[in-house]
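A single protein chain has been omitted from the complex, and every remaining protein chain is retained in its original position.
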Amino acid sequence: MSTTPPAMLPATTPFHPVGPVVTAMPFVIGIGAAFALQAVLPGMVGPYYSRVIGDIGIAMILAVSLNIVNGMTGQFSIGHAGFMTIGGYAAGMITYYGSFFLWNGASVHGGFLGSGEWLFAVSCIVGGLVAALMGYVVGLPSLRLRGDYLAIVTLGFGEILRVVLQQTNKVLDDAEAIRTAGWSQWFPPPVGAAIGFAGIPKYTNLFWIYTFVTITVVVAYRLKQSSLGRAMISIREDEIAAQAMGVNIARQKVLAFVMAAFFAGVAGGLFAHEKGVIISPKDAGFQRSFDYVIMTVLGGRGSITGVMLAATILTALPELLRDFDQYRLIVFALLLIVMMLVRPQGLFGIHEIWHFGRKRR
Amino acid sequence: MNYPPTAFWRRSVVAICAGLWLTISCGGCNGTKADPTEIVIGHYGSMTGSEATFGASTDNGIKLAVEEINAAGGINGKKVRLITYDDKGDAREAGTAVTRLVTKDRVAAVLGEVASGLSLAGAPVCQENGVPMITPSSTNPKVTKVGDMIFRVCFIDPFQGSVCAKFARESEKLKASKAAILTDQASPYSVGLQEEFEKAFIALGGSVVSKQTYQAGDQDFSAQLTAIRSSEPDVIFVPGYYTDVGNIALQAKKLGLNTPLLGGDGWDSSKLGEIGGKALDGCFYSNHYSQQDPSERVQDFIKKYSAKHKETPDGLAALGYDAARILFEAMGRAKSLGGADLAAELAKTKDFDGVTGRISIDADRNAVKPAVILEMKNSQPEFVTTIQPGT
Partner (left out) sequence: MADFTQTLMTAVAIGSLYALIALGYTMVYGILKFINFAHSDIVVLGAWISYTTSRWLLPYFGVDFSVSAADRPLPPLWIAPVILIISMLTCGIIGFVIERLAYRPLRRAPRLNVLITAIGVSLLLQNLGQLHFLFGTSPQTMPILLPNWELASFTFGSGESASRVVISFVDTMIFATSATLMLVLEYLVFRTKLGTAMRAVSFNTDTAALMGIPVDRVISFTFVLGSMLAAAAGFLQVMKYPLNQPAHTVWVLLGLKAFVAAVIGGIGNVRGAVLGGFVIAFVEQFGAFYISSQYRDVYVFALLIGILLVKPTGLLGSPLREKV
C-alpha cells in the first residue's frame, strides 16, 4: 500500500467559453440519437429486432463498465452480474412500490417521457448507487488480493447474493397490503424469492437504454483519457511501477470497482424494467457474469469501441443462430474458441475503432 | 504478443465462416412467408441448460400431438407447423423467443413454459400482442393473472397444496398430525407448493415440526434428513421434482427414516421408481393421472410416446401433449384464428378428455381437474384415490 497520498495535478486550463459546449456535445448527440432511434426504429423493424437492439444496448453498458475494471485497471472481476442484479432489484423496488404510493397501482403510468418514465430513470440511477455501494464493499478485498484470487472473491459475492435473494419475502401485490405491511414484510425486502420480482412496470425502451449507453460510453472514454484513467492503465501495465510513480493503487482499484458497479446497477435497472423479463436470483449467478467477461476479452483490453462491437456480436449471434436449433450453442462455443485462438488480443486490441484508418504506429 | 494461430485453426475459421454464411443466408430464404394452408404455433422452452430435461419432455409431448393432428388431416384442412425456440432456462431469452414467435413468425398461439418464472416473462408479451398462450405446467397462480390471453392446463399450487394436506391429514393411510417439509428453495414450484401445503395442513389442525430446504443441484440431503429425523414427523412433504426425490428417498432409508414421503406432480416420471427403488415404497404423491389408468386415451398416449422416444412419458410430456390438443380443439371450433376468437374458444373448453384428466377451463383461465393420489408399490405408482376440485 502506498504511503503518500497522490499529488493531484491542479486544474491549470483557463476558462474557455466553448468548454462547456464541447463537454456537453457528445451527450447531446448521443441522447438525440437515442431519441431518433426510439422514434423510428420500432416502427421500421418490428418489436423483435428492436428488442434485440435494446438487449445489445444493455449488454454494451455492462461490458463497457466491466471493461473499466477488467480492461483498464487489469483487475479480474467475474461478479458483474451480481452488481447488475442488485441494481435491478433496487430500481424495481422503487418503481414498483413507488408506483403504488404515488398512483395506487403498478401499471405503466404516463406515456413516453411521462412522469412514470422519470420515476423509472431516477430508480435506475438509485439502483446504480446501491450497486456502487456494493462495488465499494467488494472492491475492498482487491486491496489485498491479486489476479485470480480477486476473481474468485467476486464470483463468491455473486453466488452469495443469489442465495440471499432467494430468501426474500413475497411481492406484495395490492395497495392495501402495502400500506398495512409491517416490518417483517419489508425486511427481508418483498422481491419475490426464487420466482423473481414479477410485476415491475415495464418502462424500458430504446430511448432510455441508449441514453444510458451514451452516458456510460462518454464517461468511460473521458475516464480513459483523464489522469485517473491513465493511473488505472498504469496499474494494469505494472502495479509496482505505478506505485513507484505515486499512483494510489488502493484508491484507483476501489474507484474502478465503484464506477463499474454503478453502471452495472443502472443496466440492471434497465434490465428489470424490460418487457418480457423477470429479474430473478438466478441472474446474479456466475454464468451471466461470464457473458460480460467474454465481451471484454473479445473486444480487446480497454478498447471501448472494441468492447461495444463485441457486445453487439455476442448478443446478436445467438439470435442469428436460432435456425441451428439444438446446435445453436455448440456453434456459439466453437466460434468463441476459434476467435480466441485466431485473435488472442481481442477484436481491436488496445485500439479504438478510429485508430484503424490511420497508419499503425 | 501476436501469437500466430496455427494453420489448422486458420483453415477451420475459413471453413466455419463459410458454413455459417451458407446456413444463415439459407435460413433467411425459406423464411416466414405466410402460408394459407398451414397453422403455425410456437413453443418456447428450456431445450438446453439445466432445465433441458423438462423442456425436452414437453416438446416431445407437443410434437406427438402435432404429428397426430396432421396425420388426421390437420385442423379444418390446414396442417399444423410447430416452431420451437430454446430459452436456455433464462428469462431474458424467454422474452426474446416469445417476442420473435409472436411478432416475427406470427404464430397463432404459443405453448410454454414449464417454469413459472419464465412463463411470467413470456406471458406479458403474448398478452400485449393478443396471442393466446397456454402453459402446460406452470403452477404459480400469478401466471394466468397476467391477462385474458393466458391459459394453463395444470393444477395451481393452492389446489395441489390443499389436496396433499387433506390426504396427509385425513386419509386412513397417513392420519398425520406432525409434518416435516423439505423444499427446493431455488424452485418457485417447490416453494409455492410448500407454502400452500403448510397453510392447508395447519388449517386442518396439523402442525409443521421441521422445515428444511435444499438448492437445485444438491445431491446430498443427509444433513436436512438428519435434522428431520430428530423432529419425528408422521409424514415428510417433499414438493420437488423426481430428479431430487429419488435421492431423497434413498438417503432417508439409509438414515433409518421410515416416515412416508408425500409429494406433488413434479414426482411423476418412470425414472422415479427406477432411482428410488424399494426406498420409495409406501410413499404418496398427487398427480394429474395414473399411468395404470386403463382408459384408451392414456394407454394410447403412453404406447405412442414410448414407441417414438424410447422412454415412458413423464408428467411434463403428458401436459405438453394435452396443452397442444386443447389448443387444436379450440382452433377447430374457433371462427377465426385471431387471438380474441381463439382465446374465447379456449375459455369455453369444458370436460376435455385429456391424458391428464378431464380438463375444464375456469373463469380465471386455470384448469379445473381432479387430482389423483398415487402410492408407490414395488417401484410402481398405484392408484389410491381421486380428489375432486372444490371439496
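Chains here go by letter, A and B, matching the order in which they are written, and residues are numbered from 1 within each.
Everything below uses one rule, namely that a residue touches a chain if its C-beta (ideal position, glycine included) is under 8 Å from a C-beta of that chain, and two chains touch if they have at least 3 such contacts.
Predicted model only: the values in this text are computed from it and were never measured.
Colleague: Kindly state which of the options A:23, A:107, A:167 or A:227 is in contact with the chain not pictured.
Modeller: Hidden-chain contact among the options goes to A:167.
Colleague: Just one of B:44, B:151, B:201 or B:214 touches the chain that is missing; which is it?
Modeller: Spelled out, the listed residue whose C-beta touches the missing chain is B:214.
Colleague: From the list B:129, B:144 or B:247, pick the residue that touches the absent chain.
Modeller: Going through B:129, B:144 or B:247 one by one, B:247 is the residue touching the chain not shown.
Colleague: Can you say which of B:70, B:299 or B:380 touches the chain missing from this structure?
Modeller: Of the listed residues, the one touching the omitted chain is B:380.
Colleague: For review purposes, identify every residue of chain A that touches the missing chain, sorted by number.
Modeller: Against the missing chain, chain A presents residues 70, 76, 141, 144-146, 148-149, 151-153, 156-157, 159-160, 163-164, 167, 240-241, 286-287, 290, 293-294, 297-298, 301, 326-327, 329-330, 332-334, 336-337, 340-341, 344-345.
Colleague: Identify the residues of chain B touching the omitted chain, counting contacts across the whole complex.
Modeller: Its contact residues with the unshown chain are 1, 3, 5-6, 8-9, 47-50, 52-53, 55-57, 185, 212-220, 222-224, 226-227, 229-230, 232, 243, 246-247, 250, 254-256, 271, 273-275, 277-278, 311, 378-380.
One rule holds for everything that comes next: only the chains that are shown with their structure count from here on.
Colleague: Which chain B residues qualify as touching chain A in the complex?
Modeller: Those in contact with chain A are residues 1-3, 5-6, 9-10, 12-13, 16, 20, 23-24, 27, 47-48, 84-86, 88, 90-96, 98-100, 103-104, 116-118, 120-122, 124-125, 128-129, 140, 142, 185-188, 191-192, 215.
Colleague: For a test of understanding, state which residues of chain A touch chain B in their complex under the given definition.
Modeller: 46-48, 51-52, 55, 163, 166-167, 193-196, 198, 202, 271, 274-283, 318-326, 328-329, 331, 334-335, 338, 341-342, 344-345
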